[in-house]
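Here the complex is missing one protein chain, while the rest keep their positions.
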Amino acid sequence: MTTMTMARAINEGLRVAMDADSKVVLFGQDIGRLGGVFRVTDGLQKDFGEHRVMDAPLAESGIVGTAIGLAMRGYRPVIEIQFEAFVYPAFDQIVSQVAKMHRRSAGTVRLPMVMRMPYGGGIGAVEHHSESPEAYFVHTAGLRVLTPSDPQSAYLTIQQAIACEDPVIYLEPKRRYWDKGEVDLDTTLGNTGLLSPWRARIMRPGTDVSVIAYGPMVRTCLEAAEAADGVALEVIDLQSLSPLDLATVVESVERTGRAVIVHEASRTAGLGAEIAAQIAERCFYSLEAPVQRVTGYDVPYPASRLEEDFLPDLDRVLTAVDRVMED
Amino acid sequence: MTTMTMARAINEGLRVAMDADSKVVLFGQDIGRLGGVFRVTDGLQKDFGEHRVMDAPLAESGIVGTAIGLAMRGYRPVIEIQFEAFVYPAFDQIVSQVAKMHRRSAGTVRLPMVMRMPYGGGIGAVEHHSESPEAYFVHTAGLRVLTPSDPQSAYLTIQQAIACEDPVIYLEPKRRYWDKGEVDLDTTLGNTGLLSPWRARIMRPGTDVSVIAYGPMVRTCLEAAEAADGVALEVIDLQSLSPLDLATVVESVERTGRAVIVHEASRTAGLGAEIAAQIAERCFYSLEAPVQRVTGYDVPYPASRLEEDFLPDLDRVLTAVDRVMED
Amino acid sequence: MTAETDPVQLLTPEGQRVAHPDYDIDLSPGEMRDLYRRMVMLRRLDVEATALQRQGELGIWASCLGQEAAQVGSAAALRPSDFAFPTYRDHGVALTRGVQPLQILELYRGLTNGGWDPLEKRCGLYTIVIGNQVLHGVGYAMGQSLDGTDDATITYFGDGATAQGDVNEGFVFASVFTAPVVFFCQNNQWAISQPRERQSAVPIHQRATGFGFPGAFVDGNDVLAVMAVTRAALERARSGNGATLIEAYTYRMGAHTTSDDPTRYRMGDEVERWRLRDPIERLKVYLAREGIADRTYFDTIDREADDMAVTLREGVRRLPVPEAVSIFDHVYAEEHSLLHAQRAEFEEYHAGFVDQGVR
Partner (left out) sequence: MTAETDPVQLLTPEGQRVAHPDYDIDLSPGEMRDLYRRMVMLRRLDVEATALQRQGELGIWASCLGQEAAQVGSAAALRPSDFAFPTYRDHGVALTRGVQPLQILELYRGLTNGGWDPLEKRCGLYTIVIGNQVLHGVGYAMGQSLDGTDDATITYFGDGATAQGDVNEGFVFASVFTAPVVFFCQNNQWAISQPRERQSAVPIHQRATGFGFPGAFVDGNDVLAVMAVTRAALERARSGNGATLIEAYTYRMGAHTTSDDPTRYRMGDEVERWRLRDPIERLKVYLAREGIADRTYFDTIDREADDMAVTLREGVRRLPVPEAVSIFDHVYAEEHSLLHAQRAEFEEYHAGFVDQGVR
């Protein structure tokens, strides 16, 4: 076990994947000498060369579109979008091409691309640097979506994303980049076993309420579980947002009878809606209270001095817990 | 009352709006002489001139982006995106600029823009001509989303969309363009009363199951209600997808105790998830069966010979009705 | 960039071979006959497909009538190991890359969104979202150069597409990475109802230099000139000098697609004028005059085209409709549990109907 930040864990994961397969190439803005604005690719251009770590022009559609061509040529491009909100210029290529290419080619073309991007708020950034676009991608058939919540999960999920034969949107919770945690660098893709990144992880078992979160909110929920007085929260980290590991969620809620879903993204038609709808449908007879969603509001992400008022926090999670316990 | 197609009703609605306000300008590909690929703008360039009905270059981000500038200059641009899937190149301008401009300008800039686009399947079209992107827009705070289901609703909602001071995504169910219906051309925005386009319409009252639909699926659901044997379906046409008129939905489900939601879009994180989650939460004690969703599957829209297998139809609606009646 | 206004021409509309200071081509009689044959077969495919659409056998058809020289001439300049990224109208490109006519019709019959294995044919699937494939082509070419080959990529698009961000970003990436790519723009004068002037205030080939690579302007109805100019551009790409933008000046003789009504926006005499510049006639006259081909040869080709037409008409009706459940196939290379569950639900639902004898 080694202690490291999440940013470092992703860097190590990239390194392992690049060592293992010379077709893995990194492509994105400022990822070379600068190492990316969050330094996630730090040192990789130096170690793997300019042909493996390529700085891209300032055009996201161009990055995703050319990465498709690279993938068709047999490469495994891992692209970096500098911040989540800058993925929108590439939305067309992602939705109309990346997500559909395998299908329309009747399985002959595979696009093993990873689209990495920092997401979420909480770092006091300016506009367009704190969004949570996951629902757009989860709603898009043909994509997979992964998001780590701690260094160990990051180290493994990034490798799994790269190994996957399907295109993966890889969302990095930027406020957790500097969180430290233990990473077992010897865990390899082959021996992850139950650590499969496509499965949800029960981060803390509990009997009273299932708290379902992912990415940046997992730590918040773990803190809430710690702080909760007389209520045993079971905290689930989804890890994979598409496909959702509903089996783990449903099994948990059937035990607890109560569910709270937590995410930063706006509420309406957010991912929480899907999870809540699924729980309500599948746990119809075991649910003891309406599922609660603790989310960002249906407003544009506010200026940073107000972001704490927008983001779910420990208090809001506990208030929702109180509410499900009341019923 | 006049009988006309939905395409014609929208045309008439545009005409009324253009007559009333010289700042209303239409902008889009092939909307002038050609009258649009669906002829919705037929004759408008001839009658209002090239400055009011402007053919645009083949670039959707360009169309939306310049329309923002026109709106800042005091115009009320009504843009046409030729088919829904061609809105994705403009997704960035819509999500990052259109949806946020009013907010970030502290209310000083208004963008009364309408972004019209045909959507949905069922016409045997090729790829990218049959999608249902509504969830993307409903999840985006700052936008409003309207969709008519019949000529009367089209005639009014298009006028309301143009009159609205907020940006509106206006989704036209293309398979219903040629459906005919009665339109009261004398109903004006001022005297719509309960016909407010922001409210859901109960199209057919019923006591057993609330069937919630919008756009192209309303007619399908009405047909299902007609065909349903011994079950009284209440069919609700949402009309406004953002904001959702949940009050009408909840009131209905509280009466019936059962709900089926129908849309063409893929299921996961589709709009049906939000509605199902809301019903499950708000009607927790009156729901007698899990809410059912009848939707497109989580696959890219298939080639047209297979689209009937993808799209919800009368049988699938009735099967879902059976299921909620069983419980 | 020279401000030339005359497109490169090696064959006049009257079938006269002319010289050009910068471009020439030296084809064997067999190669020239082959170009002729490809164009004739292409036109027949186009005519048949249009007819099949009218008969309801195809959902829609995008005709390439009039653009045969541009498509065949450019694609014939490729090596097998090169790669082409066509649009929905580039049937001549697909055919030349070895795609079977029926595979092309599959898409328009609504049986698939693809039709062939792009990696096997080294020919991308038809791309409908305007401009998307230009970036794919540039990326593929970047891969070719990373691989150290001297293969090249050609990517096709229309005059309308030049307005799209993606196409211009393609120019940027190609020039920054010196990608071995040829941008082949068929300026057929129209983007549905919009004339070229609505997409670019100046001729399209002039766009190139501002991005850092040369533009070439070629008579798109002159198959020899198209082939010569494309070859030169490919050579440039292969030798590591990067991209070229070719504007092939041609004309969309038919409607935009079978759903379109061009009488609403353009004059019939315009079409008539272009009929005099027919790309096939032009080559035929030349071949005949030079004795490269004679009546017997032309008749053979016509018969071959007739045969293909029959095969097409019969074949198209026999193309199997995929099983309903195939809508779940190939969504993912590794199908995941949720989709698997939907597939199972779907099968169960349809089995129910079968039990009832409904389906």
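Letters A, B and C name the chains as they come in the text, with residue numbers starting at 1 for each one.
Please note the rule applied: a residue touches a chain if its C-beta (ideal position, glycine included) is under 8 Å from a C-beta of that chain, and two chains touch if they have at least 3 such contacts.
In this text the structure is predicted, and so the values were computed from the model without any measurement.
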{"item": "Neighbouring shown chains of the undisplayed chain, as defined at the top", "value": "A, B, C"}
{"item": "Chain not shown: contacting residue from B:34, B:244 or B:283", "value": "B:244"}
{"item": "Omitted-chain contact residue, chosen from C:198, C:231 or C:336", "value": "C:198"}
{"item": "Interface residues of chain A (partner: the chain not displayed)", "value": "29-30, 32-35, 37, 55-59, 61-62, 85-86, 88-89, 124-129, 267-268, 297-300, 302-307, 309-310, 315-316, 319"}
{"item": "Hidden partner interface residues of chain C, rising order", "value": "162-166, 168-169, 172, 175-176, 197-202, 206-213, 215"}
{"item": "Footprint left on chain B by the chain that the document does not show", "value": "25, 51, 56-57, 59, 61-62, 64-75, 89, 92-93, 96-97, 100, 102-110, 112, 141-142, 144, 164-166, 198, 243-244, 246-247"}
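By our rule, only the chains that are shown with their structure count from here on.
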{"item": "Centroid-based (C-alpha) most distant chain relative to chain B", "value": "C"}
{"item": "More contacts between chains, A-C or B-C", "value": "A-C"}
{"item": "Chain B and chain C, separation of their C-alpha mean positions in angstrom", "value": "36"}
{"item": "Separation of chain A from chain C, taking each centre as the mean of its C-alpha atoms, in whole Å", "value": "40"}
{"item": "Shared interface positions of chain B, touching two or more other chains", "value": "61, 85, 88-89, 127-128, 268, 297-300"}
{"item": "Chain C, residues touching no fewer than two other chains", "value": "112-113, 129, 165-166, 331, 338-339"}
